[in-house]
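My questions will all concern the structure given below.
Removed: one protein chain of the complex. Kept in place: all other protein chains.
Here is chain A:
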């Protein structure tokens, strides 16, 4: 039995830290929010050189054909460093979604970092204004039934999102980009989209699961960052003549964050393994990872804000980048309620294998 990252994956993670730690990502994220994408795109190129953009692209298309665990390693670090841009869409979703379709040609350029693409999730697409192409997905219930309303119909967004995650057949189209919507995280540039030229009908689920998994890993990484920054801060901030980290009230808050993050990690790792093995419970595992990572990261953000006090409540202090990012990602790629419902349904409908005594 072996459950955990390989030495190569640890090394990959460290290489990403080296690169991103020196890249002044917070400034790039702020500029991205303010319409200047140059620094963010430069980071995109540097990460492309480390093959991040080609992780899931097959070797035949110039990618590295890595597995979902590698994906989680990369996205955890992207989350940790707060990198802006359509990473989930271009790197986690597009390869599986577009592979084998008439759009597959773009993948080699995705791998090389030349092309960014976006995929609408829940009716809106991230960074549709900078990518080469935005894609939309419409769920198809059956050939004879008319397709349900487009994902962007107001009020229908939530349910449409679930449908694409659970419905086996969807229409992939090149999307028409509409107006921008303001997100709680200013570096998340969201655009309404409508379906345009139809490309193909496909099963979108494997690609969407990879997107959800990447989002979970990103949340986990953001949570780790919030914890690290908070621990550093409470050692240095003094009140009442001592570092505030000496107060048990502060210590306990931070310890609870560590517990939550530590227990999200194995769920993410397992979901990656299950997706790779294409086992029937993979979707449930992905949902569990997303829920746990979202809860842990949100706890980290709440706690980070609280132990920082007023300075954490400001935009100019970098902590806010992660606080706002986490708030947005918690509800992206399926809300906690949707994922919990999916887990519950799976547990109730599919028989759960009870582990043998030896396994307990």
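As a working rule, a contact is a pair of C-beta atoms (placed from the backbone, for glycine too) under 8 Å apart; a residue touches a chain by one contact, two chains touch by 3 or more; residues count from 1.
Just so we're on the same page, contacts and distances are computed from a predicted model.
Enquirer: For the complex's missing chain, which UniProt name, "Acyl-CoA dehydrogenase FadE", "Group 1 truncated hemoglobin", "FAD:protein FMN transferase" or "ABC transporter permease"?
Expert: Answer from the record: the omitted chain is "Acyl-CoA dehydrogenase FadE".
Enquirer: Out of A:50, A:130 or A:341, which is the one that touches the chain we can't see?
Expert: Counting the whole complex, the residue in contact with the absent chain is A:341.
Enquirer: Which residue, A:6, A:38 or A:181, contacts the hidden chain when the whole complex is considered?
Expert: A:181
Enquirer: In the whole complex, what residues of chain A lie against the chain that is missing from view?
Expert: 122-123, 157-159, 161-162, 181-186, 188, 190, 238-242, 244, 247, 249-250, 302, 305-306, 309-310, 312-316, 320, 323-324, 327-328, 330-332, 335-338, 340-341
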